[in-house]
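Quick notes on the structure that follows.
What you see is the complex with one protein chain gone and the rest in place.
Going in written order, the chains are labelled A, B and C, and every chain counts its residues from 1.
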Amino acid sequence: MQTLMIAYAVVWAIIFGYLVVQYMRISRLENEIENLKKAIERKS
Amino acid sequence: MEVGKGKRAGFLRQVFYIVAKDFRAELRTKELFNSMFLFAMLALVIFNFSFAGKMPVRVLSGAMWVSFLFASVLGLNRSFVKEHEKGCIEGLLIAPCERSVIYFGKFLGNLLFIFLVELIALPLISIFFSRSEIFSKPFELAGILVLGSFAISAIGTILSAITVNTRTRELLLPILLFPLILPVLIASVEVTAYIFQPKGSIIQWLRLIGIYDIIFIIVPYLLFDYVVEE
Amino acid sequence: MTPVIEVDRLEKSFGHKKALRGVNLKVFEGEFIVLFGPNGAGKTTLLKSISTLIRPTRGRILFKGKEIDDGSISLRETIGLVSHNTLLYEDLTAFENLLFYARMYGVPNPKQKIEELLHMVGLYHRKDDVVRTFSRGMLQRLTIARAILHDPPVLLLDEPYTGLDVQAMKILDDLLYNLKDGLRTFIMTSHDIQKGFEHATRLAILHSGEIVFDKKKEEISVLEFEEEFWKWVKEKEPVF
Partner (left out) sequence: MNKKALDIILYGLLLIGMFVSLYLIFQYAPPAINPTNNQTWYEQKIFYVHVSSAWTGFLAFFVVAVASIIFLRNESRIADLVAQTSAEIGIVFTTLTLISGPLWAKSFWGRYWDWSEPRLVTALILWFLYIGYLILRSSVGEDFRRARFAAVFGIIAFLDVPIVFLSVRWYRASHPPLLVFEPGGLDPSMKVAFFFTLFIFTVFYVVLLRNALRIKLLQDELNRLKEVI
């Protein structure tokens, strides 16, 4: 019973962890795009 | 401007011309037919030695269908490779015919090759595996061979038209085809085993193959345009 | 007068790449248009679109005022195409190849017609040989025979002179002169300025998916045109 519960928690944690990684990646990409847009504005 | 304009051949005629062209080219080289046939027989020999002693009926019908399926993959792979070698597929695409004419032409050609291989393999199987039943029920056997091969060729033709455009070509076709064809394989093996040794009922299996054949001739027909057009 | 072919704001993109960016072109009966342009300008894509091989991303192509769509199978009868590929089956003989296409197009009296054509392109003595054994020049001649098998009023030629020997070039020249009867319409791509200019009644330059130059042959001399051509090839070509 306990091993099962741990297994469940691990599965949950992995999926949720992946979601967090995805979120970090989104934020990073958004930042990069912001910076690029600013750079383009400065250039023109 | 109507210079020498003749009457265009109908749908079925055009399909027939494509089959005839493939058949004529194959008659000249025989490379495809020979390799398909040899491959099927070799596979059966190997199956025989993997099962020490006489194979039970069901195992034999399974071995037959697996060998035929593998041999079909060889034929299906070449089918569109040949059309792409000198851009012939373009020639077909600019010809005044529905795109589905190409699909049905290639489908029938493939079915014909597969069926011929099976037909020639049958007597040999009967001799090698001491199954005289093969000769006592020739029409039943031919019937199930056509029904099963119909599905292999119908799905295989559209998949082959897809995989010929990929980097991995020959490798990819069986990977895509085998899981798709599984239901037909199960059903064909069941029916073949029944023909060898009647037991239980096979009506539902025949129905399954029938449904499968109908669905997977209509759906590829509807989708074929998207595969060949750029 | 309605043009035989009208290309209307034609766009074609492959994924992110834009091969054609709004091509407009009106081709009238009897014209011989030669399209020049550097590699990657979109010449082949344009010819393939007109021959219904490629479905355009945006824009239309009209044949005598009728739009090409899925139901336009009969329109394909009016087109002959000579492309980079031979479109011939290597395991069939010259005669069998032509017979197959003749049947697909519904050519009347196919055998007689094929023999005529084989005489015309000088391949009659090889008619029962498998195409696999043919030389490049012979293949190109047979390709042209295949393209004009059904007497198409519109002929599309994609770099037909590429890879030809002198003899084959001569035969192709003669063929084209014979076919130019004032009723047939031609679109040819080329990067050989001399050859293109010789046949053309109209000259156009395609550059990065746009037609940037389009004039009747009478309005310009070879030298002027050559200058114009190099201007376009040089100006916008990426510098390596």
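Simple rule for what comes next: contacts are C-beta pairs under 8 Å (C-beta built on N, C-alpha and C of every residue); 3 or more make two chains touch, one makes a residue touch a chain.
Computed from a prediction, not measured in an experiment: that's the story for all the values here.
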Query raised in the report: Where does the absent chain make contact, in terms of the chains shown?
Result: A, B, C
Report task. Return the single residue from B:89, B:102, B:155 or B:195 that touches the missing chain. Result -> B:155
Report task. Against the chain that's been left off, what residues of chain B make contact? List them. Result -> 155, 158-159, 162-163, 165-168, 172, 175-176, 178-180, 182-183, 186-187, 190, 200, 204-205, 208, 211-212, 215-216, 219-220, 223, 226-227, 230
Report summary line: Touching the unshown chain, chain A contributes residues 1, 4-5, 8-9, 11-12, 15-16, 18-19, 22-23, 25-26, 29-30, 32-33, 36-37, 39-40, 43
Report summary line: Those residues of chain C that touch the unshown chain are 13-16
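Basically, only the chains that are shown with their structure count from here on.
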Report task. Provide the C-alpha centroid distance between chain A and chain B, rounded to the nearest whole angstrom. Result -> 48
**Report entry** Centre-of-Cα separation between chain C and chain A, whole angstrom
**Finding:** 53
Report summary line: The answer for chain B against chain C in the complex is residues 1, 3-9, 13-14, 17, 20-21, 24-26, 28-29, 82, 85-88, 90-98, 225, 229-230
Query raised in the report: Quick one: in the complex, what on chain C touches chain B?
Result: 29, 48, 51-55, 70, 73-74, 76-79, 81, 83-92, 96, 100-101, 103-108, 113, 130, 146, 150-151, 153, 183
